[in-house]
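One protein chain omitted, others in place.
Moving on, here comes subunit A:
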Amino acid sequence: MQTLPKRGFWARNQRRLAPWLFLAPGIAFFLVYVILPVFQSFNLSLYEWDGLGAKEYLGLRNYEDLYWEFVDRDAFFISLKNNLIWLFLYLLAIPGGLFIALFLNQNVWGIRLYKSLFFFPFVISQVVVGLVFAWFYDPAFGLLNVALGWIGLGPINVLGDENLVTYGIIAAGLWPQTAYCMILYLTGLNAVDPEQIEAGRLDGAKGLRMLWHIILPQLRPATFIAFVVTIIGALRSFDLISIMTQGGPFGSSRVLAFYMFEVALSEYGFRMGYGAAIAVVLFLIMLCFIAYFLWSMWREEKGH
C-alpha cells in the first residue's frame, strides 16, 4: 500500500491559519494605533510634560487637580456637566430621525429628492454646519433674532450667553445627527416584513399601536445602531464647539474632548499629562457605554 506523502505544516494547518493571516494587518494596525495609545495615555497621565522637554513623574497629581477643579466648579466641572447635557439632548436625534423616516417612507412623486434634502445636513461637513448656525445665531444680523423680532421677542445672543451656549451648539449638532438616524431608520423600514403588518392590520392594530407593537420591534437593530452612533457622537463633540465658540464665552461651552485639546494641544496648551488625564476620564465614560454595547451585542448573538 502506498502511503500518502507526509503533508507539510502549512498544508496541515492552512484552514486554521488562513483567517489569522488575513486578519493580521488589521490586528497589527489596531494594536499599534488604537490599543497601544490607550495605554500610553494612561501612562502619560501620570506625568507632567510640555510635549517638548523632559517628563516629570507626578503620580496621581493630575487626577487630584481634576478633582479640585471639579470641586471648585472650574473648567473640568463645566466640561463634564456639558458632556452630560450633550449625552441626554443628543438622544433626541433618535426619535427625530424615526419621525422623519416614517414621514418619508412613502411612494409619492419626487420622494427621492425629499429624502436627499433631509439627508443633506449629514453630507456637508460639520465645519459648515457650525458656520451656518453661528450666522443663524449672530446677535447683529442672524436669522434667529430676525424671527424672534417678528413675534416681539428681544434679541438674544445664544453663543455669547453662558447659560444658552451649550444648548445652541447641541441644536446645531442635532441637525446632521437627526439626518443620520433618519437614514438608518429608512433602511430599517425597507426590511420590515409586510406580512406581519398585514397580520397586525387583520388584528385591528392601527397608528401608534401598530408602530409600537409591530414596526418598532422590527426596527430594533436600526435603533441599536442609532443609539451607538449618537452616544459616541455626543461624547466626541468637538468640531462644532471649536468652530462656533472655541469653548467660550469664558469657557462655558467646553466639553471634555475640547478641554483636553485646549490644555494639551491648542495654541496655549502645553500640559500633555493633564490632557491625557482628561482623556482617561473621557475614555472611562465611553467605556461604560462601549461595555454595554458589546454586552448586548454578545447577548444578541448568543440568542440566535
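Everything that follows uses one rule, which is that a contact is a pair of C-beta atoms (placed from the backbone, for glycine too) under 8 Å apart; a residue touches a chain by one contact, two chains touch by 3 or more; residues count from 1.
Note that in this section contacts and distances are computed from a predicted model.
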item: Protein name, per the UniProt record, of whichever chain is missing from view ("Spore germination protein (Amino acid permease)", "Transcriptional regulator", "Carbon-monoxide dehydrogenase small subunit" or "Carbohydrate ABC transporter substrate-binding protein"); value: "Carbohydrate ABC transporter substrate-binding protein"
item: Which of A:L17, A:V123, A:L265 or A:L294 contacts the chain that the document leaves out; value: A:L265
item: Hidden partner chain, touching residue among A:G200, A:G233 or A:P249; value: A:P249
item: Which of A:A11, A:V34 or A:A140 contacts the chain that the document leaves out; value: A:A140
item: Touch residues of subunit A, complete complex, unshown partner; value: 50-53, 65, 72, 74, 138-140, 157, 159-160, 245-246, 248-251, 262, 265-271
